[in-house]
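Read through the structure below, which is laid out as structure tokens, and then see the notes.
Missing here is one protein chain; the remaining ones are kept as they sit in the complex.
So that you can tell them apart, the chains are marked A and B in the order they are listed, and the count of residues begins at 1 in each.
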Amino acid sequence: MASPNPSGGFWHRLANPARFQRLSAWLMPWLVLITLGCFGAGLYYGLYASPIDYQQKDTVRIMYVHVPAAWLAMMSYSTLAISGFVALVWRHPLADVAGAATAPIGAVFTFLALFTGAIWGQPTWGTWWVWDARLTSVLILFFMFLGYIAIRNAFDDQARAGRAASLLAIVGVVILPIIKFSVDWWNTLHQPASVSKLSGSSMDPAMLRPLLIMAVAYMALFGVLLLLRMRLELTRRRVEALQMARAGAATP
Amino acid sequence: MNAFMATLSRDLLIARREGGESLLAVIFFVLGAMLFPLGVGPEGKLLALMAAGVIWVMALLATLLALDRLFQADWRDGTLELMALAPDSLTLVVAAKCLAHWLVTGLPMVIAAPVMALLLNLPPEGWPPLLAALLIGSPALSFIGAICAALIVGARRGGVLMTLLALPLYIPTLIFGAGAVQAAIGGFDASAHLAALGAITLAAIALCPWAAAAALRQAME
Partner (left out) sequence: MPNLDVQNLACRRGGRILFAGLDFSLSDGDAALALGRNGAGKSSLLRVLAGLIPPFTGSIKWNGEDVRRESYEFRSAMRYVGHADGLQTNLTVIQNLHYWAALYRASTSRDALEKALAAVGLDELADLPARMLSAGQRRRLALARPIATQPGGLWLLDEPTVALDRPSIAKIEAAITAFRAGGGIVIASTNAPLTLPGAKEIDVAAAMPSPEDAFADAFEDALL
């Protein structure tokens, strides 16, 4: 019977689910180690051993949790777009799985960024929410993740759902810079004079180091969660295929 | 007569035959203008502050309401397949459908805008930039929305889902469109906003039909 010609390329070999499961199983402990290590170091430096901000005092420490979360939200959406592109153009089967796995992770990181942003905002401006440019952009990004998840669930045909979601992610990533630009513009027009920017004025190098360590920690965490969810999704699809085979064989 | 012109005249003919249905979006548009004073109170100064934003938000929502019909009927009766299999590119057909959609939905909104401005107490300096912004920006709404309509064609509960997908994509148009009016009211120059709006519309007209055609082809696989 006909089968697609499995070219010898690395990516095609990786598409073999058994191989992917083996590779990801090998990679996992290292990623977990890096995650725990960097979180440990980052939180120590961030919450304890780094200087305080002149104006915000200790509350600036939320930055070490908030800012990397926002970075990871952006990175998650980029992953979504890249996997969508690969899924549509090269039809690599793992790309679709990666997209489905990434979306909820990205939504959670985005929510975390919003949540910690609100916590940071309370002592700084006395209000839980403020329409500052970055928070607004992150809020919009949150809804774009929700839209991706929603469109994946909107079709019974899983192949169709995957294609539509991939296309949506690509369109989204193209429009995202334009959204960011327009929100920044909007914010400078309407910004009241007294608002201090969330990102902190100048970055003391002693503040930069824990921030970068936390960024690596978040990225490693993203890797762990992504691999976990992809393994789960692959197993789920395998079970579904076996069930369908059973149903198909039973019908005369 | 090529695919573009044929599809354009067909869609316009269908809209004319359907009569009232095409105007539903415009009625909804003006209806919203009624709801806001009822909701926030009739105080003139408050309405004047909100007018530009409210009109633009209603324009977004009204366009979304009408976008549902863009591809659904053709999908259901099988015409979409015929369009995809025509020698001329599906992109041309989609572009014609978007243009027809704007002529039937967007242009009437521009014409109805003075009524909205009156009901919402928009200051007189805001009227010309409002009309200009809506004229320049409403095609973007039709064209960008077409991508979302194409993505969810045939899906269950497609209407609400399409709203969720399209609203983030509409935000730049909203910001520059409402911003143009507010700039003019504040005594500033609105031309930068209008130029940005024009750039968005031109980019939308150039790129969105192609993206929507790709989405439609994926839907038919």
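Structure notes:
In this section, a contact is a pair of C-beta atoms (placed from the backbone, for glycine too) under 8 Å apart; a residue touches a chain by one contact, two chains touch by 3 or more.
Note that this is a predicted model, so its numbers are computed, not measured.
The chain not shown here is touched by just one of A:Leu27, A:Ala206 or A:Ala241, and that residue is A:Ala241.
For the chain missing from the display, the contacting residue among B:Leu35, B:Leu82, B:Leu118 or B:Val160 is B:Leu82, taking the whole complex into account.
Across the interface with the omitted chain, chain B contributes residues 1-3, 5-7, 10, 13-14, 17-18, 73, 76-79, 81-88, 93, 220-221. Within the complete assembly, residues 1-6, 12-13, 15-18, 93, 157-159, 234, 237-238, 240-242, 244-245, 248-249 of chain A touch the chain that is not shown.
Methods note: only the chains that are shown with their structure count from here on.
One simple way to say how far apart two chains are is to compare their mean CA positions; for chain A and chain B this gives 31 Å.
Against chain A, in their complex, chain B makes its touches with residues 147, 151-152, 154-158, 161, 164-165, 167-169, 171-172, 175-176, 179, 182-183, 196, 200, 211, 214-215, 218-219, 221. The touching residues of chain A, when paired with chain B in their complex, are 88, 140, 143-144, 146-147, 150-151, 154-155, 159-160, 163-164, 167-168, 171-172, 175, 178-179, 181-183, 185-186, 189.
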